[in-house]
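Encoded as structure tokens, here's the structure I'll be asking about.
Only one protein chain is missing from this complex, and each of the others stays in its spot.
Labels A and B are assigned to the chains in the order they are written; within every chain, residues are numbered from 1.
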Amino acid sequence: MKPPAFEYFDPRTPEEAIGLLGEHGDAAKILAGGQSLVPMLNLRLLRPGCLIDINAAAGLSFIEMKGEELAIGARTRQRAIERSALVREKCPLLHEAMPFIAHFQIRNRGTIGGSLSHADPAAELPAVVTALGGTLILRSVRGERAVKADDFHVAYLTTALEPDELLTEIRLPVQAPQTGSAFLEVSRRHGDFALAAVAAWVRLDKNGRCEAAKLVLAGVHGVPFQSAAAQASLIGTTLSPGDAAQASRLIATELDPQSDLHASSDYRRQAARVLAARALEQAASRARMQAQE
Amino acid sequence: MSQRVIRLQVNGQPREGEAPARKLLVDFLREDLGLTGTHVGCEHGVCGACTIVMDGEAVRSCLLFAVQAEGASIATVESLADGERLHALQQSFHECHALQCGFCTPGILMSMLAFLSETPAPTEEQIRVALSGNLCRCTGYQNIVRAVQMAAARMAGK
Partner (left out) sequence: MRKARYIGINQLRLEDRRLLTGTGKYVADVRFPGMASAAVLRSQEAHARILEIDTSRARALPGVLAVFTARDLGGVGGIPMRLAPREALQKCFQKPLASDRVRYVGEPVALVVAADRYIAEDALELIDVSLDALPPVADLELGRSAGAAVLHASLGGNVAEHIVMRVGDPEGALARAPVRLKERFRIQRHTGIPMETRGLLAAYDRGTDTLSVWGAAKVPHFNRQILADLLGRPETSVRMIETDVGGGFGVRGEFYPEDFLVPWAAIALGRPVQWIEDRLEHMMATNHSREQVHYVEVGVRRDGTIEAMLTRAVHDMGAYVRTNGFVAPERAAAFVPGPYRIRNFLAEVDCVMTTKTPTGSYRGPGRYEAAFVRERTIDLVARELKLDPAEVRRRNFVQPQEMPYNVGTKAFGHDVIYDSGDYPRLFGQALERAGYEALRAEQAEARAKGRFMGIGLAPFVEKTGVGPWETARVRIDGSGAVAIYSGVTSVGQGMETVLAQICAEQLGVPPEKIIVRHGDTAEIPQGAGAYGSRGTVTGGSALWDAAGKVRDKLVRLAAHRMEVSAEELELRDGAVVLPGTDLSMSFRELARAALPGQPMPAGMEPGLDISAYYVVKETAHPYGVHVAVVDVDAELGVVKVRKYLIAYDIGVAVNPMLVEGQLVGGFAQGLGGALLEELVYSDKAQLLTGSFMDYLLPTSVEMPSSVEVLLMQEAPSPHNALGLKGAGEGGTVAVGAAIANAVEDALAPLGIRVTTLPLSPNAIFELIRAARKAG
């Protein structure tokens, strides 16, 4: 389990990294945290011609407010996000989801941008960033563009990133008032990829009725999964257990998860339904607490 | 294959070596620097036997290339004891029978060293979660949890 040989670059700036990407394109892989990439190299499942290690590139690791949005540099370690008071305050859903990602030693190296770019459908961050309505900033020698998280995840392990593009930043709308969120997951063991997970938030109007809701699931589809019908069904309701059950049934109806070693399609559908209902109830109760404050 | 020179601090000492870019940090530590206390258990980041502390954080040395440690400050299990005197973690592991074959132990010690520096008074639940990134096949973890609790109390007493 030793990696194949590759050419190695460690650019000092994002510009230099983007330049190398432009030059090597498909033959290159970006090495960020390496917590998914290096295992694949050690297993010789990948043999990139070159690795562009962005760990020494300045300016890709930050957590700060940019206007109304929380901006996170793509190479920000997952652990820094987990520890960030700003993330906890502005995006409690993201904060809540962080400990579900593998183990702390992995989060010490793993980056938010790496996880999003790798786009494992059972990973937590793609679902959470989608649930939060995040925007991803992609840069190449051709320029910069912003892609909504909804559009970023294209298919299983596939994103909107062009071969010459680097994900540099993630922008997240902050949590609105009267909003509650929840993240729930079922996995074989603590720290494993999700058999099913759900990131949910709901916002109440002044009468305590749901005015906005979002539920995004991981582990049950090739990309983070959401059901417009389920979300719409919640609008105007009091988010009673019955309302939550109804919405989660809609999700289950639309879902057609893949079977794999760890769980069948039917199991995943049921887990998605159960977790969605539980997450909605938890998010609703948190939103009500918020409303009372 | 082209070699790269790597300069770093290991266990408080400046060290230098040469390695091709693909050489894993754990192999560099073991083979080039002779620090065989860090073990290789799975080479895909799951078992935690190769865990070291790099720039203050516990990381898997099987998921890093040696070239990435250029300029870093690394601590391995060999740094823990002060001469004949065991570190509080080591002493607690000894007294609680928290190791059997000992193969996973260096990785666990380094994980717990980093964990306790951030969480000096952990609950049992916190210890179990922090420990879950290191696999042990001998002990069933129970005595490791006790040892970490004991070490935390001793380190706080200092």
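Basically, a residue touches a chain if its C-beta (ideal position, glycine included) is under 8 Å from a C-beta of that chain, and two chains touch if they have at least 3 such contacts.
Computed from a predicted structure; not experimentally measured.
Taking the complete complex into account, the chain left out of view touches A, B.
Of the candidate positions B:74, B:99 or B:152, contact with the hidden chain is made by B:99. Think of the hidden chain as still there; on chain B it touches residues 20, 22-23, 30-31, 35-44, 46-47, 49, 76-78, 80-81, 86, 90, 93-95, 97, 99-106, 109, 124, 127-129, 131-133, 135-145. In the full complex, chain A makes contact with the omitted chain through residues 1-5, 43-44, 186, 188-192, 195, 261-264, 266-267, 270-271, 274-275.
Convention: only the chains that are shown with their structure count from here on.
Here the spacing of chain A and chain B, counted between their Cα centres, is 29 Å.
Against chain B, the residues of chain A that register as touching in their complex are 1-8, 10, 34-35, 38-39, 41-43, 51, 53, 55, 79, 99, 102-106, 108-109, 189-191. The touching residues of chain B, counted against chain A in their complex, run 1, 4, 20-22, 24, 27, 43-45, 48, 51, 57-60, 62-65, 67-68, 111, 115, 129-130, 132-133.
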